[in-house]
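Complex shown without one protein chain; remaining protein chains in place.
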Amino acid sequence: MLKPVHKIAGGVAIAANAVGTFVVIALIAVVNYDIVARSVFNKPFLGAVEVVQFSMVLIVFLQLPDVVRVGRLTRSDGFLGLMTRRRPPVGRALSRAIDALSCVFMVIVAIAIWPEFVEMWESRDFFGVPGVFTAPWWPVKLVIFLSACLCAIHFALHVITGPRVTAPDEQDTLA
Amino acid sequence: MSPVEIGLLSIVAIVVLIYLGVYIPIALGVVSFVAIWIMRDNIDLSFALLKIAIGDSAMEYTFATIPLFTFMGLIVSKAGLGADIYSVMNQGFRRITGGIGMATVGANAVFAAVTGSSIASASVFSKMSVPEMLRHRYNPRFAVGVVAGSSVLGMIIPPSAMLIIYSFVAEQSVGEMFLAGVVPGILLAVAYVVAIWLMGRFTPAFVGGEIVEEATLMPWPEIAAKTLPILALIVVVLGGIYTGWTTPVEAGAAGSLLGIVIAALRGRINARSLWETVLETGHITAAILFLITAASMYARMLGIAGLPNELQAFLSAGQFDFFWVMVILVVLMLFLGTILDTASIILIVVPLFLPLIESMGLSLVWFGIVAVVAAEIGLLTPPLGLSCFVIKATLDDDRISLKDVFLGALPFAGVMLIVLILLIRFPALSLAILN
Partner (left out) sequence: QETIKAVVIDGYPARALWVKEFTNFFIPEVDKRLAETGNYKMEWQEAYGGTIVKPKGVLEGVKLGLGDIGIVTTIFHNSKLPSQALSAVTPFVAPDARAVAKAIDEIAKEYPAMQAEFDKQNQVYLATGVVLDTYQLFSKQPINSLKDVEGGKVAGAGMNLRYLEGIDGAAGVRGGLTDFYNMLQTGLVDHAMLWPEAAKTFKIAEVAPYMLRADLGAVNSKTVTVNKQYWNKLPDEVKGVLQEVAVLYRDHVAGLAMDRAEASRQAYVDGGGTIVEMDPAEREAWAMAMPNIAAEWAANLDAAGQPGTEMLNAYMAKLRAAGFTPVRDWAADAATN
């Protein structure tokens, strides 16, 4: 039963990650376009600031679920590692408790952001200066909401499956 | 319980949770959420704090320097430019124990002139110089320590995101703050080089490293071929900022593009490895910015608790003289530096001290340099030391633990503290260049 959930959640996180990766490339492209447009053609792209801000949100929240999935979130787990070696049951329980706490937190984030998304969607609120450049707010809130949900699912999967045996290429937050 | 007691208790809770192994952003977020709830007996306010902190933290324009300079560092190392420059530098410093460590410091000082962020420096140089130092049999702790220590030069030598934040808080001219950062930055770099020389002399085991044999010496044309690409990159990024073609964010984007071009021309990159590089950039950016977001939530919780107001009342009631004000400042900065990010520390602490510093007739430009250097020590200290985290995350090497990075960085944090004391004692170090 768990296997398909794992597969789907993993697949979605990897897909979001791929989109986020395109955004990094787009960020480099847009900023370079602005430099050339401004200095060579004296026609600055007035939306550059909004586009950069927008892409920062996309990069962070599209990548976050995959960061959670592979266990790259920053932590200082010297004590946890010690417990896992000396008292494996205690270590495993602690690790599960931490992932459960993290899952609850991400659910809270999702609950906090959802009404923001609904409000922005209904009011068609934008940021930027009218007549100069504007961008709608709702995609920002939607991305954060979906990201928080996906992170919560991955933390929940960590709780069920217990501490992951991290593959060497994914293991880099250990103390 | 008073709000201030809850504020103080929350600090204890965070330290305990971080030591237990809770993901740091989660620890900061959960404690802030619960603390507000208890303090105001109103869970809606906790949600409000969460909304505000998450909503605007990632949307900071200058944060775009993080993915851009991270990517530039990664692509440059993929292109083999890091290995090249270090083989040249190691040759230049071959007769000195710890020579490549000094070369790292020097290269970092130069790179600092093109980046506004210590995090970018840390990620670039952990990819470039740590593998090189390990190849030349340096002690892993020393190798990561040098990179961690010299990464802070990125925020002291202009341009610097922290100096910009300070000039905003204290209403000082950004131009003056930048000028004031030049001498302290160079002083710190020189102090590092001297410290490495002393370590090589008195604790050679901590340094490690091998002498490069005469037989491996490169001819001049090869040296040129190995240094010119990175020089071109530095000229584009540095030149872009100093001649005014680009902001730091734009310089990062231009440098990234040039990095791709150089890597492609050298045939060191294909679609797949480019994709992997971008993907890694995204991972690092997400992990760091989620942490910064959580730290900002925590700082705001302290603000709501009224901790800054209490401290201000305490400071103005105590009638402290210059010496004690500085002692309190440095101790407070070092303490907050263990668990908060640099920007949050500056935003919390600087406003508390500004009225006091001004009434004592001291220069606010000088104070900005002192505050930034003091807050930057926190990048190197556990449990939350961003530079060390970045190095650990970027390296992705089983042989080096986070503990090794912190222990390696410790001597360099000590050197920073000595330089900080010099900067406090001799304001002319920061101000002479302005007159």
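By letter and in written order, the chains are A and B; residue numbering begins at 1 in each of them.
Definition applied: a residue touches a chain if its C-beta (ideal position, glycine included) is under 8 Å from a C-beta of that chain, and two chains touch if they have at least 3 such contacts.
Being a predicted model, the structure only gives us computed values, none of them experimental.
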item: Touching residue (missing chain; options B:131, B:303 or B:427); value: B:303
item: Omitted-chain contact residue, chosen from B:52, B:110 or B:325; value: B:52
item: Sites on chain B contacted by the missing partner chain, in the whole complex; value: 42, 44-45, 47-49, 51-52, 55-56, 164, 167-171, 173-176, 178, 241-247, 299-300, 302-304, 306, 308-309, 347-348, 351, 354-355
item: Where the unshown chain meets chain A, residue by residue; value: 38, 42-44, 46, 48-49, 125-132, 134, 137
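To be clear about the criterion, only the chains that are shown with their structure count from here on.
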item: List of chain B residues in touch with chain A within their complex; value: 18-26, 29-30, 33, 47, 50-51, 54-55, 58-61, 63-64, 67-68, 71, 245-246, 249-250, 252-254, 256-257, 275, 278-279, 281-283, 285-291, 382-384, 389, 392-393, 395-396, 398, 401-403
item: Residues of chain A touching chain B in the complex; value: 17, 20-21, 23-25, 27-28, 31-32, 34-35, 39, 49, 52-57, 59-64, 66-67, 72-81, 94-95, 98, 101-102, 105, 108-109, 111-113, 116, 140-141, 144, 168-169, 171-175
